[in-house]
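In this view, the complex is presented without one of its protein chains, the others remaining in place.
Every chain is named by a letter (A, B and C) in the order it is written, and numbering of its residues begins at 1.
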Amino acid sequence: MADLTAFLDDIVIANRILAHEGVVDGYGHVTARHPERPDRFFMSRSRSPELVTLDDMMEFDLDCNPIDQRGRTMYGERPIHGAIFQARPDVGSVVHNHAHEVIPYTVTKVPMRQMIHTAGGMGAHVPGWDIDGDFGDTDMLVRNMQQGRSLAKTLGSNAAVLMRGHGCTVTGKTVRDAVRIAVYLMVNARLLTEAMRFGDVTFLSEGEMTATTEMSASPLSSDRIWEYWTRRSGYSPT
Amino acid sequence: MADLTAFLDDIVIANRILAHEGVVDGYGHVTARHPERPDRFFMSRSRSPELVTLDDMMEFDLDCNPIDQRGRTMYGERPIHGAIFQARPDVGSVVHNHAHEVIPYTVTKVPMRQMIHTAGGMGAHVPGWDIDGDFGDTDMLVRNMQQGRSLAKTLGSNAAVLMRGHGCTVTGKTVRDAVRIAVYLMVNARLLTEAMRFGDVTFLSEGEMTATTEMSASPLSSDRIWEYWTRRSGYSPT
Amino acid sequence: MADLTAFLDDIVIANRILAHEGVVDGYGHVTARHPERPDRFFMSRSRSPELVTLDDMMEFDLDCNPIDQRGRTMYGERPIHGAIFQARPDVGSVVHNHAHEVIPYTVTKVPMRQMIHTAGGMGAHVPGWDIDGDFGDTDMLVRNMQQGRSLAKTLGSNAAVLMRGHGCTVTGKTVRDAVRIAVYLMVNARLLTEAMRFGDVTFLSEGEMTATTEMSASPLSSDRIWEYWTRRSGYSPT
Partner (left out) sequence: MADLTAFLDDIVIANRILAHEGVVDGYGHVTARHPERPDRFFMSRSRSPELVTLDDMMEFDLDCNPIDQRGRTMYGERPIHGAIFQARPDVGSVVHNHAHEVIPYTVTKVPMRQMIHTAGGMGAHVPGWDIDGDFGDTDMLVRNMQQGRSLAKTLGSNAAVLMRGHGCTVTGKTVRDAVRIAVYLMVNARLLTEAMRFGDVTFLSEGEMTATTEMSASPLSSDRIWEYWTRRSGYSPT
């Protein structure tokens, strides 16, 4: 039980970090697959990431049904997470966000590519999904499992997927991975937007992308940034 | 009375949110139509939105005469609000602001269009008003009812209107609607400005604009963001 | 004496506001002509504006000699202020700053023109001064009265002057005027930079510039923004 509390606490910290670093505003969510039951995942009840506490954590099956709802309001876009956990057994955590820097890449033809070494893990290709393709006019939200599966299909084996006029969804092996990749995908977007105005941009090579993925996930890099972001977020783990 | 206090408190919160989220600086104002007397509206006395308290609330008729002035200084641009409340019985709240991101759209020919799903409610068309058209050289402020009516005429049945070299005015059914639309109109402007530099931009379809308008105003979306912004603003409701 | 303390307190508040609003960083300074002795002006000892207190205030003659130095370190660029106070009897306050948004206008040929109504008072023309013209290679600082007079000559009867690769200097009748114009000159620069990327920009007409100058300096506008900025700066007047 103590272990599970620490595990859930990381999800709370993740919410706070994503809010504090500007990856999410009042919207967006982060989930983690249950460490002992791969057919379940944890997610806050419906509220803004900056306000999420340990008490808000709910458990869901991979079809996004709550295990014990107790009247709590749920996020409408659970299917983003459930469908990806179904399609990708290697994924342990999913971050969905509307980071401002990323959105221009969702409504234009400019590809998002890794330009900085700290973005290791974002992958060589970030595909773009348009809900209009399979579902026509909608309110743009991923509200049911069909929509979630369509998104997961476009995600494929990549680490992240762009969503037209909406935002992006980022995956990781752990909560810390997914958060770190989400933050630096945003930073990479910001800097790429600037650099492109200067003319041709040099991107990382395939080999560099592989090597920075490993480096970024290493304890030397990963623990340092997690300690820093946690402290900045102002949240004290339980 | 308790109900009216809660109603007025929402106007105070609205002032604080608009300041905290950067929609207004020291200038700008937000009003709400009286919930029981549609021929009246509430507005703070003249002070910066971040400083507004419950005690600052004043009541006006729709010609912008104070009901009980008690020596308080009034905003000079009350006619923006009175004229819109007269022309638009469906409008329950008006936000006037100088959001930086929006102003470039008021002095150029680039149209403001909905590009992100969170901007639901900003409408398919955001008309532009130039005070110079009907009134020649002025100090750019909407100081009398003739000017207010000219602005309301350009607003027409849209949700928002741009004002050349000045800012914009946003309407909503409720204070929470108007604030939410004002914030995301600003965000939409920021992201559209970035995206246009990449080349052709994909905007929301008519159907998507209608659906996101409904979605954004739903409690699931609207309550979450209001709780978040209120908390961030640091204001504790009465 | 009480009056003079209140007068000096406004200079302290001005320092804090300019720092808090991002007009100055660790450098920059603001001065005011002595209200009873037009041949004298007040300026802080040499320290960053955000740290200035009432005790730091020093008095100078218009050749920038200290009246009572008491070993305090003085700003090297006092001649900016002294020379302008000599040349312009109508000027009661001078702000010198390196606002980031303004600097691109000092190193290129793009003219700075009033585009927003809140920038009333910045004037129809903002001339550019290059220290290289009269003085060749220098460390760019205005270190002596000859350099100050050269700057004041370029300023002429305008409200503000750009300084190549350095920043700008803004004047006003009062400290509050000079601060307000300095802040909104910065905002005008930021928004003009954005708007120019969209294509042709509509600027204020001559008549609008005159009218917004008067409006911005009126108590209704001026007192509101001063109260707001003072509160934000965190400084409590004596």
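Some notes on this structure:
Rule of thumb we're sticking to: a residue touches a chain if its C-beta (ideal position, glycine included) is under 8 Å from a C-beta of that chain, and two chains touch if they have at least 3 such contacts.
Remember, it's a predicted structure, so these values are computed and weren't measured experimentally.
Counted over the whole complex, the shown chains touched by the missing one are A, C.
Within the full complex, the residue among C:D3, C:D68, C:D137 or C:D200 touching the omitted chain is C:D137. If you put the hidden chain back, the residue from A:R37, A:K109 or A:R231 that touches it is A:R231.
When the missing chain is restored to the complex, the residue among C:L54, C:I67 or C:V110 that touches it is C:V110.
For the options A:G71, A:G207 or A:G234, the residue in contact with the chain missing from this view is A:G207. Against the chain not displayed here, chain A makes contact via residues 115-118, 120, 187, 190-191, 194-195, 197-208, 210-212, 214-215, 220-221, 224-225, 227-229, 231-232. As for the chain not pictured, it touches chain C at residues 25-27, 46-48, 50-51, 73, 76, 98, 100, 103-105, 107-110, 130, 132, 136-141, 164-166, 193, 196-197.
To be clear about the criterion, only the chains that are shown with their structure count from here on.
Taking CA atoms, the transformation carrying chain A onto chain B includes a rotation by 90°, reported to the nearest 5.
Centre-to-centre separation of chain A and chain B, using mean CA positions: 33 Å.
Inter-chain spacing, taken between the CA centroids of chain A and chain C, is 46 Å. Counting partners per residue, chain A has no residue that reaches two or more other chains.
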